[in-house]
Each structure stands twice: as C-alpha cells, then as structure tokens.
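Removed from the display is one protein chain of the complex; every other protein chain stays in position.
This part shows chain A:
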Amino acid sequence: MIHSLFIINSTGDVFLEKHWKSVVNKSICDYFFEAQSRQTNPEDVPPVIATPHHYLINIYRSSLYFVAVVTTEVPPLFVIEFLHRICDTFEDYFSDCNETILKEHFVIVYELLDEMLDNGFPLAVESNVLKELIKPPNFLRTITDTVTGKSTGVSATLPTGQLSNIPWRRTGVKYTNNEAYFDVIEEIDAIIDKSGTTVIAEIQGYIDCLIKLSGMPDLTLSFVNPRLLDDVSFHPCVRFKRWEAEKILSFVPPDGHFRMMSYHIGTNNMVAIPVYLRHNISFREGGGGRFEVTIGPKQTMGKPVENVVLEVPFPKSVLNVTLTCSQGKNSFDPVSKLMTWDVGKIDPSKLPNIKGNITLQTGVPIPESNPTITVMFTIQQMAVSGLKVNRLDMYGEKYKPFKGVKYITRAGKFQVRT
C-alpha cells in the first residue's frame, strides 16, 4: 500500500524520508515539485499526482507536505486519511507538528512511523496503543533515565489494547481525581450574500472529550434533543446500536483527549446567524476606493461575541489601504493583499467599525468584484443548534467522577460576500 513517505518543508527541502518496502529515491519528489511550481497557492497542489511508475499522494498540513508514494492501486482516501492520522499522532505526541519539532524528536518520529505501518499497511494506529509502545517525550522520564542509565522509551510488552476488543483503552488506568469533560463545539459554515441574506448555513459540531477516569468506566451520555442531529460519525468506542435505538451515546472511553463524535446539521434547518456585517466597499476610476465595515451581533441569546477577526483578501490590483478602526487592530499585508482586523469582543452598545481609503495600482482596471470577507468569532456557553447534554452516567466503576460540559459556538467557514 504505502510504499514510502517524504516530508517536505515549505522551502522544498525533503527533511525526512521513510520507506516501508524497497527504497524509492527521493528524486521522485521532483514530480511533486513540478506540480507544486505550477500552483501559486500551496493549497492548490493536486492531492494525487501520477508519475510513470509511482503515484504521489500528498497532504498539506501545518505548512508541511506529506508525500506518500504508492505503486499500485489503493483507495486514495485510505492514504490521505492515514497521512492525516500520522499528523494527528505527531500532534498528540509533541503537541504540535512542525519541522522544528519533528527534527527535534526524529527518533520517536521514526519509531512511530515504523510502528504505525508494516509493509505499508497500518499496524498500530490507536494513540493509546502507540503511547504504550513508544512513550511520548517527557522531561521527568528523561531525567530518571539519565540517572538510572536505563532507557524506558520503548515498551517490552505488547500493549493490552492491541489485542482486546477495545484497542483504544489501556488497562490499569489510575487517577486520583477522576474527571470527565465534554466540549460541545459547533462551527457555523455560512455564506452571506451582499444584501445580508443567508445563502447557505450549516452547523458542523464536535464533541471533544477529556476523560481521566480510573479503571474501565462505561459511560452513557444523553441529550435533551438528540433528534436535532442530521448526520453523525463516531469514535469507534461509541456503540452504534444504542445510538440507533435510543439516541444515547454509550461508550467505554479512551484515556485522555479524543473526539467522540462529530455531527452535521444541514441546510434544511434554520441556523441562527450570530453576527451581521454592514459594509460599503467601492472602487473608483482613478486609483482609489472607499472601505467601510461595521460588525454587530444578532441572535446570540445574550452571550457576548468574542475573538472576532475579519479577513479581507483584497484584489491584486490594490496597492495599499489606509484604514482606521474604532476598536482592535488592523494590518495589511502588501504581498498577499490580505487585510486582517482583529476586533476582539463586540460591545453591542458601540459597534466596532473600520473605515478608510483604498489605493489602487495606477494603470490597472479597477477590480470587478468586491472581496469576500471571512469572519471568525467565538461565543462561549452557547451551542447555536440548541443541542443540550442531558446527563452523564457511569457504570462499571464505583467512584464519583467530576463531570463538566462546555458549549462553544464559533465560526467555521463563515463568509460574507460584498
């Protein structure tokens, strides 16, 4: 399946290669570089590139390209999904996944890659299993290892999870404080048109958990209004049958952080759009233009809208903008022509506003269309869909865990056409 993996940084340097079958020379990456050079935007590189004898499947993540080489027919999603899983694992181990960190921990990286695939086919991918096989870097352990002269980086025994029917959980977990936290995160994907009407709005929700419970807890989580959810996908630990029958999430959780569920609330439901934009953008013949945007809250159920950021990708013909904002800071990158306005929190009594002039390059026709503004925001303690957790019960263990649930609504791909 996956023959080799090359990790390439933004400057086009192959800084890590791993081969699971015979060695493929890294000159194969030239095909990739060629495809890359044809695109101006790194995101636009086609994910699958065919070369005479190999196929290159790549993903672009945290400004690194992960290029997998395959030689035979394989479901492309299989490879793509796996590459993302590799990144996830790195992020899980090193809390981030960039060139510096990967280079710093290259031995662990290499051991991980070796353990995750055998002959190009996934072997141990579950984070809990991997963490037992190869310990994540940890300062304290490094010290003890140095003192005792032993190395405890790799495990001598097969993690129990690998053989059990619940590979995501390891046995013998013990905590003094037993806690279970659930974050209900909802992202609004929306396109708002010029006149302020909603073209499309959908909600993409996640339930992320942090479970620190001893033993083998068996949890059930129920919602007040589960019928809201259009389409769901689960972590393998969730018993699908019970969800189908009773709309209850019943699961033996993995230890630590994990995404238990993601759901989708489609276009047929009405989605309350929490912010509105008043904008007035115009270009004049003769190399100038006006720009004015005001942002205000609506339908937020009284919760404040925070972390508001506006991004305006100006057309290439714009030379510069001189803007003043009533609140927050704004910056303009003359290379990418991206104007970012970091608004902060919206005060409903004094709506944040930004205005100023646009300077166009001389001799260039004025832009045809106004830029599409991307809006980011966060609203704490509110799930915009109205989803509500009803209760959490634990079976199988006798202690009383501390439970918490948090709701966050934020902007996903929230775009306003102007």
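The rule we apply is simple: contacts are C-beta pairs under 8 Å (C-beta built on N, C-alpha and C of every residue); 3 or more make two chains touch, one makes a residue touch a chain; residues count from 1.
By definition in this document, contacts and distances are computed from a predicted model.
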Chain not displayed: protein name in its UniProt record ("Very-long-chain (3R)-3-hydroxyacyl-CoA dehydratase", "Pinin/SDK/MemA protein domain-containing protein", "AP-3 complex subunit beta" or "ER membrane protein complex subunit 2"): "AP-3 complex subunit beta"
Of the residues A:V125, A:L228 or A:C325, which one touches the chain left out of the display? A:V125
